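A single protein chain has been omitted; all remaining protein chains appear in their positions.
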Amino acid sequence: MFGRRRKQEKWILLAPAILVLALITLIPLANTFWLSFTDTRISAIPSPVRFIGLENYIYALTDPEFREALYRTLYFTIVSVGLEGILGVAVAVLLNQKFRGHLILRALIILPWAVPTIVNAVAWRLIYHPDYGALNSLLFQLGLISDYRSWIGDPATAMNMVILADVWKNFPLVAYVALAALQTVPADLNKAAAIEGAGPWKRFWSITLPWIMGPLMVVMVLRTIEAFRVFDIIYVMTGGGPADSTKTASFYVYQEYFNYLRSGSGASYAVLVAGISAVLILFYYSSAKRQATGATA
Amino acid sequence: MRRTMLQSVFLYSCVVALALFTIAPLLWLVTMSISAPTDLTEVPLRWIPSEFDFSRYGALLNIDGGSGERFLSALRNSILTAGGATVIALMLAIPAAYSFSRRGASMVLLFAFLATIMMPPITYILPLYSTFSAFGMLNKTTTLIIVYTAMLLPFATWLMKANIDVLPVEVEQAAFMEGASTSYTIRTVVLPLALPAIAATAMLSFLVAWDEFFYALIFTNDLSAKTLPVAIADFSAGRVTDYGVIASVGVMATLPPAILAICFQKFIVSGLVAGSVKG
Partner (left out) sequence: MPENQILSVESLQKTYGDVHVLKDINVAMEPGEFLVLVGPSGCGKSTLLSCISGLTEVSSGTIRIAGRDCTHMEPANRDIAMVFQSYALFPNMSVERNIGFGLEVRKVAEAEKKAKVSEVADLLKIEHLLQRRPAELSGGQRQRVAMGRALVRDPKLFLFDEPLSNLDAKLRVTMRTEIKRIHQATGASIVYVTHDQIEAMTLATRIVVMKDGVVQQIGTPHEIYNKPVNAFVADFMGAPSMNLMKGKATPEEGHIRLEIPTPQGRSVSLIDRKTPSQSFRNGPQDVLIGLRPEAMTDQKLSNGSALQSAECLLEVVEPAGADTYAVIHLGETEAIARLSADAPVQAGEMSSITFDLSKVSYFDISSGNRL
C-alpha cells in the first residue's frame, strides 16, 4: 500500500466516525466551555449572551454546596469501586475453584450486569421501601432490626444504600476481569510456592494478587471513571435527597441546568467535573498502557 | 489438591452466599411481579405469593390499556433506538477500526475517541439540547439514534480494532495482490473473518444503548420517543399503588439483555474483559 494512497485511505475510512464524534461530542464540549464564561440562561425568549469572564468559576469554587456534591461523588466513587474491587476479586477467587456447579454460578454472575441500570435502581428502591420493602421485612423476621427503617429516606443511610445497589450491579464486571486474569496465573507458580511452604493466604498476597494487579487496576480505574459521573441510579432512587445527602456532581449540574435553568453557571460546574474526569481518563490510559506493554513483555 | 471437610464447608457456604446475593434481588423482583397486590403490602412480607397473578404481564402486553400502551411504545422506541444506533455505529466503526488497525491511524486519535465517551454526559448535554431544540429535533427517535451512535462508536471501533489486529494480515495482502480494492477486501475478506467479533460488538453496543438513560431523559418527553428506562423511571415515580406493576415492567426490560447475556455469555464476557482491560 503506497504512501499517498495509504494516507488518503486512512482518513477516508476515519472520516465518518470523526464527523459524528465531532458533531456530538467535540463541538458541544467546546460550546459548554464557552458557555461557562457567560451568564446564559435557558429560556423561551432568547436573551443576549454576556461574557462574564471567570465569574462563574469563582462562584463555583467558593460554592459550599458544590463542594459538598463533589465530596459526596468522591465518597460514592471510592466506596463503591472499592467494594466492587474487593467483592470482585473474592468472587473471582471463588469461581476459580472447582466445585459442583461452578460453571452455573459463573454464568449466573452475569445477571446483575445485564439488569438495566434503571431497573436496578427501581428494584432496589422497592427492596428498600420503608413500609413494604423486602429488606425491612427480611431483617425484621431475622430479628436483626426491631423497627422498619426508611433506608433511603434517612440522610444517614441513603448514600450507602445507593452504593449497595450500585455494587450489586457492577461487581460482576470486576469479577470477570479478575477471573480472566486469575486463569493466566501459572499453576506451577502456586505449586512452587506451596512446596516452599507458603500457605494459601500468603500465596494469595504474594503471588496471585500481584499477578492480577495489572488488569484489576485498569478495570477499577474504568469503574472509577463511570462511578464518578453517577446520575441514573441517584435520579431514580433518591432524586438527590433526602436533604441533598445523595446529590452528586452530575446531579448537581443537571439541576443547575434543568431546574434552575442557569446554563452559564451550570456549564462552569460541568467543565470542572469534566476536568476531574479528564485527569481520571489520563490515569486510565497510563494504567492501560502499562498493562498492554507489560502483557507483551 | 484435596480439600478438608472444613474447607469444603467454607467453600460451599461462600458459594451459597454468592448465589443468594446474586439472584435474590432478581428473584424478588420476579416474585413481586406475580404476587397479588395485597401480598405486597403485608407487614412483614409474604415471601411466597398466595396465588400467582400474571395479569400485570397481560396488561403490559395489551396495547389498549394505559400501562400497556406506555410499555409497548417504550419497548418499540427502545428497540428502534438501540437497534438503529448499533447498526449505524458498526457501519462507521468498522472502516475506522480498519484504519486504526491496518492503515496506521494514530493510537492517540483512538484514545481521543475513547475519551469522548468517558467524559460525563453533562459535559455535552446542554449544547446538544439547545441545538436539537433549535432544529425541532427534540422528542424524536432519530435524535436519540444520532446521539447513541456517537456514544457507541468509540467502544465499537476499539473492539473491532482489537479483533482486526489479530486477523492474519497476509490474507488481506493476498487480496490486494490479486487486485482487490480496499473496500472490496474489507467486504469480501475482512468482514466474513470478523463476523464473530462483529456479532459480539453489536450485542455489547445494543446492551449499552438499551441501558442508556440520561440522554433519553433529557431529549424525550412523550410516548412517541421515550425509551424503556425513561418509561420505567416514570412508572416508578408515578403514583402507582401496585408495586407489582413496576416490578413487572422491570422484569420485561431485563429479559432481552438477560437472555442475550446468558446465551452469548462467552462472547459478551470476553468482549467486556477485553474492552475494559486491554490498552
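Structure notes:
By written order: A and B. Residues from 1 in each chain.
To be clear about the criterion, contacts are C-beta pairs under 8 Å (C-beta built on N, C-alpha and C of every residue); 3 or more make two chains touch, one makes a residue touch a chain.
Since we're looking at a predicted model, the values are computed, not measured.
Considering B:59, B:79 or B:180, the position touching the chain not shown turns out to be B:180 (whole complex). Although one chain is not shown, part of chain B still touches it, namely residues 168, 170-171, 173-180, 184, 188-189, 192-193.
The criterion applied here is as follows: only the chains that are shown with their structure count from here on.
Residue ranges of chain A in contact with chain B, taken from their complex: 1, 6, 9-14, 16-18, 20-21, 23-29, 31-32, 35, 42, 91, 94, 97, 99, 101-102, 105, 107-119, 122-127, 129, 131-132, 134, 136-138, 140-141, 148, 168, 173, 176-177, 180, 215, 218-219, 222, 225, 228-229, 231-232, 235-236, 249-250, 253-254, 257-258, 263, 266-267, 270-271, 273-274, 277-278, 280-281, 284-285, 288-293, 295. Residues 11-12, 14-15, 18-19, 21-23, 25-26, 28-29, 32, 40-45, 92-93, 95-96, 98-100, 103-105, 109, 111, 113, 115-116, 118-128, 130-131, 146-147, 149-151, 153-154, 157, 176, 182, 207, 210-211, 213-214, 217-218, 228-230, 232-233, 235-237, 243, 246-247, 250, 253-254, 257-258, 260-262, 265, 268-270, 272-273, 276-279 of chain B are the ones touching chain A in the complex.
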